[in-house]
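Just passing along the structure, written as structure tokens.
Yeah, one chain of the complex is gone here, protein chain that is, but the others are all in their spots.
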Amino acid sequence: MSVPRRLILGSALASLALAACSGSSSTPASSTGGKARTLEEIKSSGTIRIGVFSDKAPFGYVDAEGKYAGYDVIYAERIAKDLGAKVEFVPVEAASRVEFLETAKVDIILANFTVTPERAEKVDFAGPYMKVSLGVVSPEAAAITAADQLAGKNVIVVKGTTAETFLEKNHPEVKLTKYEQYTEATNALIDGRGDAWVTDNTEALAWAAGAQGFTVGIASLGNPDTIAGAVTKGNSTLRDWLNQHLVTLGEEKFFHSDYEQTLKPVYGDAVSADELVVEGGKL
Amino acid sequence: MNWAVIQATLPTFIEATLLTVRVAAFGIVGALIVGILCATITRAKLPVARQLVWVYVEISRNTPLLGQLFFLYYGLPKLGIVVDAEHCAVIGLTFLGGSFMAEALRSGLDAVEPIQWQSAQSLGLSGVQTMRHVILPQATAIAMPALTANVIFLIKETSVVSIIALADLVFVAKEQIGSDYTTAEALFLLVSCYLVILLPVSLGAGWLERRLRHATFGD
Partner (left out) sequence: MRHSGIELLFQGQNFLRLLHGLWVSASIALLAMSLSIVLGTGLGIVMTSKNRVVKFVTRAYLETMRIMPQIVLLFLVFFDLTRYFNVNLDGWSAAVVVFTLWGTAEMGDLVRAAITSIPKHQYSSARALGMTPWQVQRAVILPQAIRRLLPTTINLTNRMIMTTPLVALIGVVEVLKTGQQIIDPNRFAYPDGSLWIYGTVLLLYFAVCFPISRVARLLERRWS
């Protein structure tokens, strides 16, 4: 029963090779399979596949009847309607959003996707349909009221949200603890596992209003970031259509009514629609 | 593959490797202790303790670590007990691993033919002596592959600790993919780090299994 050492070395190399293989994967130039579908191909197939979050209410979630709902979802349904296609929702995670696009397993991602220059190298963003300002929630007893107070503090964020992207880029001095779910983040905050929670200011205000002993010390941290739909790199027919579509939607104030239906019932009057909604694909 | 990205993110991965090793090492030692304890109690047929062990084993191996950690981390504070994430992870891993180790050891013990026990006894060996010199060496040899699989399983199972916001290897890889989209580099580093941790374990276990095999009868 002897296993020569070189066998194991060999298998080690083999697994590394496999990994390296998957490695070259993220260069779109080398892709052969899974080509993105053009606008015409989507229309003639009669179905459009859109990747959304399934557990980030009120943007993309699944209701008690098992149906997709939320701000992103209403936009997605409208896109499908105006394309004359049926929509098929694909639940995505922060870590798989781009892979789904690169392999053309979805046509569009509408999953609270914060626009950054680095991401724009991997996917093509359409015009924005929302902007997000960040809020900082902290205990009233040790309120954080200025950005420089965050330095060295243990800050809670939810993965895949704008807060995570923003803090990593602009405040590398802050120690982040990252949770998968909103409820995990708030539980951790209540249990004293962090000094502050940074999240969309809408979420921050709505949660702090209902929780005892917590306050939104900073209601607007940094400049607002934009949220946009994304298509596979190089899929210009679809992106151009989306941009044109945003202009049309802007004329009827579509996103204001989307806001009224999905966000207002959750966030109330703490913020106004204009602080969040972007019409016409332009700030 | 972009080596600059790999270089830039290497420190994060090294930190995550250390965390993974730390949590896994304590968890595995804990699991072995719990496992030996449980296997002994079952073997000795202690009345009440045996039932308790049975209940523990069934709960532990029939529910996911993810859920166990969730209750340790988010549930206990409701009762006023706040344990930090890393301790939760070690406790959770011990709780889960204990039953897997117990089962592996038990199947090893059961595989030793009863005639050996009787023969040893008739040769005048005491119960403890029989256990130490006759039964245990064979049982361990038989249980080795399962124990190895468990150890590797527990190391890889540490990836679940991201539910309690610990930055283990899978967590940092997913993070890198999710925010920078350098999937290739992240997966490469992930596999390399696991290789560094698991290869010595796998190698060592293979060697140990071959050493112990000499203890079995008729080989």
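Details
Read from first to last, the chains carry the letters A and B; within each, the first residue is number 1.
In this text, contacts are C-beta pairs under 8 Å (C-beta built on N, C-alpha and C of every residue); 3 or more make two chains touch, one makes a residue touch a chain.
Keep in mind the model is a prediction, meaning the values are calculated, not measured.
Of the listed positions B:L93, B:A120 or B:V170, the one in contact with the omitted chain in the full complex is B:V170.
When you scan B:E15, B:D84 or B:D110 for touch with the missing chain, the hit is B:D110.
Residue-wise, the contact with the chain that is not shown comes from A:T103, picked out of A:T103, A:N154 or A:S257. On the side of subunit A, the interface with the absent chain consists of residues 1, 3-4, 7-8, 10-12, 14-15, 18-19, 21-22, 25, 31-34, 51, 54-58, 61-66, 69, 90-93, 95-96, 99-100, 102-105, 180-184, 186-187, 206-207, 210-211, 266, using the contact rule stated above. Interface residues of subunit B with the unshown chain, by the touch rule above, are 58-59, 61-68, 70-71, 74-75, 78, 100, 103-104, 106-107, 110-111, 141-142, 144-146, 149-150, 152-153, 156, 159, 169-170, 173-174, 183, 187, 190-191, 194-195, 198-199, 202, 209, 213, 216-219.
Here is the rule we use: only the chains that are shown with their structure count from here on.
Once the centre of each chain is set as its mean CA position, subunit A and subunit B turn out to be 36 Å apart.
Taken together, the subunit A residues at the contact with subunit B in this complex read 1-3, 5, 8, 12, 15-16, 18-20, 22-27, 93-99, 118-119, 122, 156, 159-160, 164-165, 168, 177-180, 184, 187-188, 190-193.
Against subunit A, in their complex, subunit B makes its touches with residues 1, 74, 77, 82, 84-85, 162-163, 165, 167, 171, 174-175, 177-185, 187-188, 190-192, 195, 199, 202-203, 206, 209-210, 213.
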